[in-house]
Structures are given as C-alpha cells and as structure tokens.
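Here is the structure we will look at, set down as structure tokens.
The complex is shown incomplete by one protein chain, all other protein chains being positioned as in the whole.
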Amino acid sequence: MNIHEYQAKEIFASHGLPVPGGKVATTVDEAVALANGFGLPCMVKSQVLTGGRGKAGGIKFCPTIDDVRKHAGNILGMDIKGHIVRKVLVTPAVDIASEYYVGMLIDRNTKRVLLMASAEGGVEIEQVAKENPDAILKQSIDPRYGLLDHEAMDMGLRLCPEDVKKARQLAAAMQKLYRAFVEADASLAEINPFIFTPDGTGHAIDAKVNLDDNALFRHPGYEALRDLEAEDPGERAAREAGLSFVKLSGNVGCLVNGAGLAMATMDLVNYYGGQPANFLDIGGSSNPEKVVNALTIILEDPEVKAILFNIFGGITRCDDVANGIIKATQMMDINVPIVVRLTGTNEAEGRALLAKTALHPAQTMDEAVQKAIELAGK
Amino acid sequence: MNIHEYQAKEIFASHGLPVPGGKVATTVDEAVALANGFGLPCMVKSQVLTGGRGKAGGIKFCPTIDDVRKHAGNILGMDIKGHIVRKVLVTPAVDIASEYYVGMLIDRNTKRVLLMASAEGGVEIEQVAKENPDAILKQSIDPRYGLLDHEAMDMGLRLCPEDVKKARQLAAAMQKLYRAFVEADASLAEINPFIFTPDGTGHAIDAKVNLDDNALFRHPGYEALRDLEAEDPGERAAREAGLSFVKLSGNVGCLVNGAGLAMATMDLVNYYGGQPANFLDIGGSSNPEKVVNALTIILEDPEVKAILFNIFGGITRCDDVANGIIKATQMMDINVPIVVRLTGTNEAEGRALLAKTALHPAQTMDEAVQKAIELAGK
Amino acid sequence: MAIFVDKDTRVVVQGITGRDGGFHTREMMAYGTRVVAGCTPGRGGQKFEGSVPVFDTVKQAVQETGANTSVIFVPPAGAAGAIMEAADAGCTLIVCITEGVPTVDMVKAWPYVQEKGARLIGPNCPGLLAPGIAKLGILPASIVKEGPVGLVSRSGTLTYEVVFQLTAAGLGQTTCLGIGGDPVIGTNFLDAIEAFNADPATEAFVMIGEIGGDAEEKAAAYIKAHVKKPVVSFIAGRTAPPGKRMGHAGAIVSGGSGTAAEKKKALEAAGIPVADRPMDIVPKLKEIWKR
Partner (left out) sequence: MAIFVDKDTRVVVQGITGRDGGFHTREMMAYGTRVVAGCTPGRGGQKFEGSVPVFDTVKQAVQETGANTSVIFVPPAGAAGAIMEAADAGCTLIVCITEGVPTVDMVKAWPYVQEKGARLIGPNCPGLLAPGIAKLGILPASIVKEGPVGLVSRSGTLTYEVVFQLTAAGLGQTTCLGIGGDPVIGTNFLDAIEAFNADPATEAFVMIGEIGGDAEEKAAAYIKAHVKKPVVSFIAGRTAPPGKRMGHAGAIVSGGSGTAAEKKKALEAAGIPVADRPMDIVPKLKEIWKR
C-alpha cells in the first residue's frame, strides 16, 4: 500500500525523525489558514501517489499568503500523471544548504533490508543509479542486530566527511528510519531529500513509504491511511472482495486462478494481437460468490467486450468450478460473450456441464485466448 | 536501582502486560478514597524495597472499607526488615484460580537474558530453586532474535499443558516481559505471581524490577522512580557525589581506591577482629574534593572511630594522592585518627609528605588495618 | 531420484487441524508421502484421520516420530514463527505453503533458518512434488509423472499448466518445485538449479519465471557458467504495467527494473531458449534436448 507524503512523515515523526511541521488542506482557504498558522515562507505540496510532483508544478514555494492562495488554487484539482490532487500539504519552508538521499528497501538477494544513501539528494534515486551508480552508498542490514552505530556512522561520514556533526545527524536518521521501516512493516521508505539548513540542522523534508500489504493485519490503524479517492474503483472493489485485480486498458476481461497463470494469460492475449482489460486472480476456490464479485468488477468497465475464464483445476475439480461459473452467470445479467477454458481434474465433467449453457468452451489456453479476442472484436 | 512494585507495574503496563489497576496512597484517607474509587474487595500492599512483605503483614485483603482503613493504618509506618512503609498500593483484588512465577535475569555464563518460569507461583523463587529445582523451567534468550514465539509457547504449554488459551496468555506475557526487560534496561524483572482468575483471564498481580544503574543515563525519566526516603542517607550522598559506598555496622571507616581492593580491605579488617564501617571506592583520582566528600559521608556515621585510607598508586602517583588527602583533611575538622597506607609509584615521596602531618602512615595493608583497628578501639 | 526429498522424508504438518492443512495432508498421504506427525498447539494427544499423532510442538513431534521435514499451513501471522520452530526442532527441510506472510517476518526468520542448517521452500508456494517419492505441499498429484525433467517455478497454477503439458508430451518429472512468489523466499532459482544440475536423474529442466527482482538473471548467469543440461524458460508478465503488484507480492516492476524483457534478454544471452507461450515450452525443450 502506498501512502502520501504527509502520512509517511507522521510515521517518521513518531520514530523521532526530524520532520518539519505541516498539515494537510483540501481547500484554498484551509491552506491559507494553515500558512498563517505556520508562518511564512511555506511550501504547498500536492499529495498524490506518484513521483515527479515537482516537475509537474505540484510543489510550490510561497513567500506570501497571496502565493499560497494562488498555488493552492492551481494545485488542488491538478492532474499529475493521471492522479487528481485532492489534498495539499502546507509546511514551513526551510533554507537548504545541502541535500542527501536516504532510503531503504527489501533486497531479495540478501533477504535483508538494504540501506541506500547518496549525497545527490533531491533527484530520483533511479536516475542517480543510472547516471552515477558509484554515488549511491549501500549497507545491507543484518536483521539480527539492526543498523549498528558504526555502520550508520560510516555511511554518515562517507556522505559528509567534512562535518562530523552532520554525519552524526545522518547516522541517527538512518537508524531511526530503519526502526520505522521494521516497525511499520514497510517495503520501501525514503527520505529524499534529507537536508541541512545553513546552520547545520538536518530535516527530512520529503518522505515516501510503501507499506507491506501482507502486514496490514497487525497495524489496524494503517487502514485509515488508505486514500480511497485515489484508488481505481475496480481495484478498490476487488481489494474489498479479497481479489487480486489490476485494471488495464484492453477489451478482454480475464478471470484466472493463480497469479502466474493470470499474467501468462494476459501475455497470451497480447501475443495474439488482443488487449487484456485486466489482471485478476480469483484464487483456488470454486465459490460462486467470488466469481460474481469478479465478474461484477470486470463488467464495470465499459471497454470489456468479451470475458475469458482460464482455470487450471489442480486440487479444485473442474466440475465444481464449472458449476460455480454457471451459477454466477445465472445470478447476473451479462451481455458480453464468455469463453471458459477448464483443464485438469474432472475436465470432461466440467466441459459437459458447460455444454448445456451459452458459455463458449475451450480446451487449451491458446484456443480460449484466440476465441475471446475474436468475440471481443465482433 | 531497585524500584517499588507500583513503579514496576507501570513499566509492565506500558509494555502491554495485564496489570490490574492500582494507585499509591501515603495516608489512610487517601487509601480509603482509592478503595472507594476502585470498588471492593481490594488489596492494600506496602511498598518497600524488600521481600517478605506478605509474611510481615504488609499485604492485606480488604473486603470492606473498614478493612482498608484498619489495614492501611497498620501498614503505613510499619517496619519491614528495617524498611519503613511510607506508601501503600491500593489495587482491586482478583480471585486466584492458579499462580505462576515468570522472571528474567542476566545469566553471566551464557551472557544472555534467562527466562525462568514455574507453576509454583506466589512463593520466592529461591525457595523453589532449593526445594524443587526441577519445577523451574528455563529458556536462554538469544538477543539476536528475542524470545521467539515457539520458545514462549513451549514454556506456556509446559506450565499449563491442560489449557492452550492460558498457555498463550503466559507466552504473550513472557514475550512482553522480555521487551520490557530490554527496553527498560532491567537487570531483574519478575511477575510473581502471574495468576489466572476462575474465568481464565491472566493478571500480573505482583511485580519486581531492578534497573541497571549503568543504563540510567538513557532513561532520564527513571531517576524520578528512585525512592530517596528509602535510601540510606550516606549511600544517597555518595551516589550524588559519584562514589561507590555501602554502609556497614562497624567502626573502622574505609577509603580505598578500587572496588576489589576495598572489599579485600573490609575482609582484612574483619580478619584481624575489627569491624569495617563501610565499603567505599574513591576511584583512581587524587582530587581533594572527592576525598572531602568521601570523608564527610563516612564521618556522618557516629560509630566511626578510626579512618583507614588504603591506596594503591598505580597510574596515580602516591605523592599526588598524599597531597589530596592532606588538603582534604585540612579543609575539615576531623577528630578521629586517620591511618594512611600508600603504595606504588612515588611511594617514598608520598610518605615523606604524610610524615609532616598528624596522619598515621603505614606501609602494608596488614599494618594499616591492624593500626586502624587498634586506634578505633581506644 | 529427486531434489531435496527422498524415501527417508518423514513429514510433520504444522497446522494439520486447520481446513487447508487437513485437506492437503490427506492428499499428501494419499500420494504415499510419509506424514508421521501433525502439530497444533493445544491439540497434542489427538490423532489426525485416526492414525497420525498430533503434538503441541514440533520439537515433540520430531522427538516422538523422527520427523525431519515440515510442511506449514498455519495462518500468516504465525507462519514465520512456525518456520523458526521447525528449524529449531531439527527439521532439515521446511516447506511453507502459507500465503501473505509479512516480509519483515521472513527477513527475521531467514538467518535463523540458515543458522539451524535447514532448507526452506516458500513461503507462498505450492511446495514440491517428486513423482513416485513424495508430495510436500499442494501440487496436484494427478498431473505429474515420473521421468527425467526438473521444473522450478515462482508460480502455482502456471506450473501446473506446464507440468500438464510435459506429462501430456510423455516427459515425466524428477521434481516439480514451486519456490513461491514473495520477495523474500528461502530456496531460490539458483539453489534449485544447482540441485537439478547435481541430480543425476534430472536430464533437463524448465524454469518458469515472472516479473520482479533479478532471480532469473542470476540463474541465467549460473546456468551459462555451470550447467550443461538442456534448460528452457518462460517468463510471465510481459504485459504487466509498472508499479503494480501482480497478485504475488514479489511480482512487480519497480523503478523500471524486474521487467520480463530484461529477464528474457539475460536468459537468451546465456543461451537459454525462452518460450513466448506456455505451449511452446515442450517443443523448445525437445528441440535442444538430444536424448
């Protein structure tokens, strides 16, 4: 789950990271009131779940209240890479003498949290990684010990060899970020940039956190951080129904059991010149209710011209699955063609059941995909 | 640093351990008001830094407010093993269906925290250890992983094999106790007993915590937990002066540099039939102020009839130490004899300085101790 | 012969009294897997299906029954703890089927498993099926067949699809192994490939990858340097949009890396044919495999 800058900063602040004050406004008047409260100059920052906000004009420095009014007005409602700005963060502006990048993520190869830091702060780390990979310092964190004092200090001194006080602040920030990462069950946590003011005080002036969906169950408070307005309605409905769904822009709706097979199905639609409308994993169950939910979500998309079930019956029996699909389609009013491919245990029985319906049976993935593309094009 | 039950319970509660409500009263009226607030029946428990409170009549069950008034009146001011009761904890009484001991301490041999637990709760663990050592279960905790789920659950199931829900509560309590131990920098933490009510709910109804003096610097709040009234005035003054001091009941005041040598000096006084008045380590410095502080503390004790300095000048030079002692004694009005034994670097110079004073010089520990005992006896 | 299991594999099922645990334990036993014990705290003393003793702890199960392998079906909150319990009890192979295990838990559990010297498969995986030897996990027994091909995959049903095609083409398997789709897993492609390469019964193998991470690239480099056996690969997720998690927690293209295109390129550069469609895997394998 991705969360907004202001939410990430709240998590950071609760772990003692030096985050400037700030509050969120949803209207220009609220923004102005906040700016009056914090004092000038201040920043008005769009809160959207995408990068590149600065380039898009979504982050503005405001020396006067008139600027706050003007920029908040422009930014609220702005479309940044398809994300509509509904909130702005108003936060005191700080003078920047130097900028650093500090980030952590899960490193699949070491199976550990990896700390990355760079003196090239304020730019996207992927860009630094491409153009100047040596500028990124790395430290793999042993989970048994956490980020040790000397590891953090070594990083701090390498980032800031000329000023031990700043190195200490960077080191402390890294150790706090690690605790925040682990305790919040993050999958990514970035401070970009961590800055020093001319008087040498460090501040985390931007924050990015992705939370591990698998761990949300032990952070009941985090569900409230979810920005429901920013979520695709279909993806939201799927999440609430316990389905794994990603909206795409094609016209062949796909319902598949298993994530890998679902991706392979999308790829095959594409291979045969079609366009998948979605990724959807309905899981191993033959529960008609789950199928109804999945179909409802897919049919919300007016672009969908055909529906493709690709089910590999392993432990689940194909006749059970067929019955589930038949019941679900009977409960709904569906006016696009449905192709069903069923393979595996009790395959023949499953297909026999389908034969009595208006559903289009298919024996192989390739046949099913080609048939669905053809029906969608009609 | 030892803290009271009610303070230990506050630490436990902050780590999520199930501690019954409770508040401290210093007068009978306060105790009655608290009991009225919590409802009856309740317990009135003396808060003193020693064990055996129950046997001494310092813990009473109160079914009525009259009982609260009577028992609080008896307990406040009571002397328990030399500790005067100045506070009572008033806490709701709970029905006890079963009792367990759960405790943790530093195990010097493994260099780890050791979890100990027993189904023989409510009695002193030392007694169980003597009479029925097999009744004590032990789990050494690897600091790299903490107390793992299966380790805690294994203990819980061994304590309570007949009831998995209770086993889970015990396991959870052990894991919380470990976090409390580490985060509070304890050297000992005990729940004795952890009880279950007849409905199967667990409660930590007694609590004991010793804090690591070496770690107090990182818990600024803990200094407020110190019970200054319960502390020996001399030991308090020594602590505030940064000296290591323990009051004993003899008449030979001892000032020694180094803890091991200070113990050996006490032992030698005893060996020659004398009685040491104290343990005191003045450390490696030759600073006259420190000597003044140490002498002031020792001379507060009217039993002290002679003073014995036993100084081994290793890195510190004996002439420096002699000058420090001479200056300190000149700043004070002292009317007991002072024996000074100085050995080590610049020993001759040191003794030459002492020769010009009224101090009694000695060359060996044995000579010095015998002389001090003799002077104390006059 | 197979990788990771043999006829001495003695299984304890953690979470045997749960719905999924019970169902799949019956399936494993039906296939002839030696399930010698179950474990559910508080259920010690019971018998599963009237014959398999259930214990409160894995330690007891190992002591009483000589179990050396654990298959885990416990809920996500306790899964990493269950892995550590199995490792501590002396299980040398641990297969964690549970989906939805927090990544931070796996990060913590991993060094513990390593210190105890156990092999972990999963979590969030279908487990492993060595035809004729043992079934550890949820791979359907109906689709496999004994034979000379190894198969390793990050996926579940996509694996079944490929196994089904192998079997249909008469190509039986030494071991079908699903390593799981999470970012942090125990046994990875490299470990599996090393094992297949060393297994005399495995004459050729198939690797089913997907988007996210660089495990396929690492495997490609290893195969190029060390493997003489024929290998064919398939990568799912060519059409996945960046930044979106495709069902599996680990299946995500982030920061422009972990794409199917990159993986395909790395594999082909290492001389490994990459099938465009699942149905192309068997033909490609037959093409390069001179039996």
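Labels for the chains are A, B and C, by order of writing; each one numbers its residues from 1.
Everything that follows uses one rule, which is that a residue touches a chain if its C-beta (ideal position, glycine included) is under 8 Å from a C-beta of that chain, and two chains touch if they have at least 3 such contacts.
If you're wondering where the values come from, they're calculated on a predicted model, not measured in any experiment.
Participant: Quick one: which shown chains sit in contact with the chain that's not drawn?
Facilitator: Checking the complete complex, the chain left out touches A, B.
Participant: Given the contact definition stated above, which residue among A:10, A:30, A:120 or A:154 touches the chain not shown here?
Facilitator: Considering the complete complex, A:154 is the one touching the chain left out.
Participant: Quick one: say which of B:33, B:65, B:241 or B:264 touches the chain that got left out.
Facilitator: The missing chain is touched by B:264.
Participant: Touching the left-out chain: which of B:95, B:131 or B:213?
Facilitator: The missing chain is touched by B:213.
Participant: Counting contacts across the full complex, list the positions on chain B that touch the omitted chain.
Facilitator: 106, 108-109, 111-113, 125-126, 129, 142-144, 182, 185, 187, 212-215, 217-218, 244, 246, 248, 256-264, 266-271, 276, 279, 281, 312, 314-315, 343-345, 364-366
Participant: Applying the definition given at the start, please give the residues of chain A touching the unseen chain.
Facilitator: Residues 144-145, 148-151, 153-154, 157, 161, 164-165, 167-168 of chain A touch the chain that is not shown.
Just so we're on the same page, only the chains that are shown with their structure count from here on.
Participant: Tell me the chain pair with the top count of C-beta pairs in contact.
Facilitator: Of all chain pairs, the one joined by the most C-beta contacts is A-C.
Participant: Which integer distance in Å separates the CA centroid of chain A from that of chain C?
Facilitator: It comes to 27 Å between the two C-alpha centres.
Participant: Roughly how many whole angstrom separate the Cα centroids of chain A and chain B?
Facilitator: 53
Participant: Return the distance between the CA-based centres of chain B and chain C, expressed in whole Å.
Facilitator: Measuring from centre to centre gives 55 Å for this pair.
Participant: Two or more other chains in contact with one residue: find those residues in chain B.
Facilitator: Within chain B, the residues that touch at least two other chains are 144-145.
Participant: Which positions in chain C touch two or more other chains at once?
Facilitator: Each of 108, 111 in chain C touches at least two other chains.
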